[in-house]
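A single protein chain has been removed from this complex, and every other one stays in its place.
Chain IDs A and B follow the sequence of writing; residue 1 opens each chain.
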Amino acid sequence: MADFFQTLIATIAVGSLYALVALGYTLVYGILKFINFAHSDIFVLGAWTTFAGSTVFLTKFGYEPEQSPWWLGVCVLLLAIFVCGLTGYLIERFAYRPLRKAPRLNVLITAIGVSLLLQNVGQLPGLALVRGPERVVTKPADQLTDREKSTNPEIAGDTATIREPGEALATLPFGSSPKRAPTILPDAVLNETVVASGTSKGGAKRGVIVLDQAIELVPDRGYRLEIARTIDGQPRRESLNLAVEPGKYEAGVELATQPRRNPADLDGARYTLVRDPLVPIRLLDVLIVASSLVLMAGLQVLVFRTKLGSAMRAVSFNVDTASLMGINVNFVISFTFVLGTALAAAAAFLYAMKYPSLQQPASGVWVLLGLKAFVAAVVGGIGNVRGAVLGGFLIAGIEFFGARYISTELRDVYVFGLLIVVLLVRPNGLLGSAVREKV
Amino acid sequence: MKPLAEHIRAITPREAFRPVVMFVPWIVCVLVALGMHTLAPLVVDDYWVNVLRRIGVFIVAAVSLNIVNGFTGQFSMGHAGFMAIGAYIGGGVTYYGSLMLHGSVGDPSFQTHGVLLMLGGVAAAGCVAAGAGYVVGLPSLRLRGDYLAIVTLGFGEIIRVLLELTTKQLYTREEVTLGALFKLPLNGPTGFERIPGYASVFWIFLFASITCLIAYRVKQSSSGRAFLSIREDEIAARAMGVNLTKYKVRAFVLAAFFGGVAGALYAHTGVNPSPTDAGFQRSFDIIIMVVLGGLGSISGSVLAAIILIALPELLRDLQQYRLIVYALLLIIMMLVRPQGLFGVREIWDFFGKKNRPTSKEESNP
Partner (left out) sequence: MSAAHTDDNPAKLAEQHIRPNTGDGPVMLQVSDLHMAYGAIRALHGVDLTVRQGQIVTLIGCNGAGKSTTLRSISGMCKPQRGKITLEGREILGLPSHAMVRLGMAHSPEGRGIFANLTVEENLELGAFARRDKSGIAADRERALTLFPRVRERMKQMAGTLSGGEQQMLAMARALMARPRLLLLDEPSLGLAPQIVQTIFKIIREINAAGTTVLLVEQNAHMALNIAHFGYVLEVGRIVMARPAKELAASDEVRKAYLGGH
C-alpha cells in the first residue's frame, strides 16, 4: 500500500512536469500546426540554465546550496524563463516564420534541424562562467613535468609554485559531461514524526544522545537524528543515522549514531529524533505540483478568459481572418511560442531540482523525456490545453506504475504503446475534437 | 490455332532480345559492384575501403527511406529501427549459423559457406524487417503526417529498448540450443559482437546498386505514380481512385525491407550492432541524407549518403562540429532550397533529355 502511494506521489509530481512541457507542444501545434521538435531542447536549455545560473549565483553571493535564500531560486527560475523565452523567440523568428506558408514537412525538418543545432551547440566545450578556488601546488623545481612547466611556475630557489586556475564550475555552452545541479529550493519531508528530542552528549567519532523519555523504535522504519549546532555564528543542522537495533528504550539510555565524517563537538547541541513516514511527502514535490497547477490555471485563464487568449484561438483557427480582426498575427504567434518555451523553462527548473543529475545536452535521455511529453500532448489531443494536462498525468501514471508493478526496463515501451493504442482508437486524442480535412 | 512455328516467325527481333535486354540493368549492377571491388583497393587504403563500405550501406538505407519519405511523402522517423532489426537478424544468422555448422565464427576455411550464410541472413533480415514494417505501417499509416513521424520514432525506441533486454551472447557450440536461441542471445546493451565482416565492397555495392535499380523501377511504375500522387495531395489521390492505405503500406513495407537489408550488410562490416543503432539519432542521420539529396531523388540520396559519410572522415578534427554543420545544412536547406539538392529529379535530368532512359509508357501506342 505504501508503495502504491509513493508511486502515486511520483506520478503526480512528474506528471505535472510532463504536463507543463506538453502544454508547450500543444500551444505551438495549435497555432502553427507542426510538431516543434526543438521543444525538448528548450527544456534541456532550461535545465542547464538552471544549473549554470544557480552555480553562478551561489558562488557570487557566497551561499551554500541548501542554505540559499528563497529569492535565489526565484532569480534562477526567471533567468531560465528569460533564456528559454529569448531562444524560443529567435527560433520562431528566424527558422519558422520564413516557412509560414511552406509545406508542413519542411517545417518539421527545420524543427529537427533546430533541435540538432541546439543539442550540439549546447554541448560544445564552453568558457568558464565561474571557477572554483585556484589550485596552488608547491614541489621541488626539478620534479616539474613538462605540462607543469608550460604553465609558467614561479620558481624560488629549489621550489616551484604552480598556480592553476580553479575547476570551471559552470560553463557556457555547457560542455559534454553530466553535471549535478545544486539544490536551491527548500526540501524537507513534511509528514515525519518527532519521536524524541533533548540534548546531545557529544562524542568525537560517533554522536551520542541521552534519551530524556522512553521511546520505542519500530522495525522497518528509518530514524534520523537532526542535530542543530552553531558554527562560526551560523546555525547548522546535521543529519545522522542511529546505530541501534529496533526495540524499546528507557529514558536516560545513551544511543550512539553511525560514524560521522567530520568529527566536531556535539556536546550540548539540541537534537531531535524523527521517524520517517511510511509514505514520505516531500516539500519539493508539493512545490512542484503547486507551481505547476498555478501555471496551468494561469494558462487556462489566459487562453479562455482574456482578449489575447481569444486572439490566440482565433489565429489557431484561421490566420487570415484573424488578421482582418486587427490581430497582429506575427505577434500572437511569437507570444504563443514564447509562452510555450517559458512553461518548458519552468518545468525544466523544477525538474533540475527534483532530478539534479543532468545529462549532457545531446544525451538521448533528454530527447526521450521530450518525446514522452509530446506523447502526453498527443494522447490528450494535441492543440487542446486540458488534454495536455490530462495526458501528462496519464503518461506519468502508466510509466511509474508500469515500472513499479511490471518491469522497470519496459517503461518507455508502455508510453509508446499507450500512444499507439490511443491513436488507433481515438486518432485525435482523448479530448481532441475531430478535425476533418477539407476536401 | 496457329502452329508454333508461325508464332516463332511472328516474333520480331526486338521481342526476341527482350529477355536479354531485361537482364541488362542487373548485369550493370554486378559490373558496378565488381568494378568497385577491384578498383577500390588500388585507389585507396584499407581505411577508406572501410569508409566505402559504410557509404554503400547508407546508400541502401537512404534510398530505401526515400521510397517512404520522398516518393510517398509519409514522414517515417523509425528507419533505424528497421535497420537494427536487419542488423541483428542478419548478424544472428551468420554468427549462430557458423557456430552451429562449423563450431567457430570467422574461420577463413569457412569463408565461402559464411558468405552464403550472410546472403541468407540478408534475405531473412529483409523479410523480417518487411514484416515489422507491415505490422507497424498498417495501423499507423492511417495517421496524418506528423503523428506518423512520432509513432515511427516511438517504434524505433521500442526496438531499442527490446534489444537492450536480450540475453547474453553465446560463444560456444555447446551452449547453442533451440531453447537458448529462443531467449534471443543478442548480448543486450553491450552490442552483438564478433560478427565476421563478410560484407565486402562487392556485396555491399551489389545490394546498393540493386536497391537503386529497384527504387528507380518503382518510381517509374504505376505504384510509383500512386506514391507520388499521395505525396502531392492525398485527397486528390483518393479521388483518383488510389487506395491510400494500400499504397502507403506498400511503400512502407518496401522501405522496411531494404532498411533490413542495409542493417544486415551493416552488421557484416566489422562493427558491433548495438541497441543505440535503433535509436532516433541514427534515424535522423538517414533522414538528413534523404532531405539533403532531395525528397524523391534516388541519385540525390546516393550523393548525399556519399557526402555525409565521407565529409566527417575528411574533417576528423572537427568531429564535434559535425552535427552542428548537419543541423545548419538542414535549416538553411529548408529556407533556401526546400526541395533538396535535386528535388524529385535525378542527376541525369540536369544534363538534357537525351540521357533520360525511356520509360514504359513511351513505348505504348
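We take it that a residue touches a chain if its C-beta (ideal position, glycine included) is under 8 Å from a C-beta of that chain, and two chains touch if they have at least 3 such contacts.
Computed from a predicted structure; not experimentally measured.
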Across the complex, visible chains touched by the hidden chain are A
Which of A:300, A:323 or A:363 touches the missing chain? It is A:323
Tell me which residue among A:224, A:260 or A:313 touches the hidden chain in the full complex. A:313
Touching the unshown chain, chain A contributes residues 307, 310-311, 313-314, 316-318, 320-329
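Criterion: only the chains that are shown with their structure count from here on.
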Between chain A and chain B, centroid-to-centroid distance (C-alpha), Å: 40
Across the complex, what residues on chain B touch chain A? 73, 75, 139-140, 142-147, 149-151, 153-155, 157-158, 161-162, 164-165, 235, 276, 279-281, 284, 287, 291, 295, 320-321, 323-324, 326-331, 334-335, 338
Which stretch or stretches of chain A touch chain B in the complex? 34-35, 95, 98-99, 102-110, 112-117, 119-121, 124-125, 176, 362, 364, 367-368, 371, 374-375, 378, 409-410, 412-413, 415-417, 419-420, 423-424, 427, 437, 439
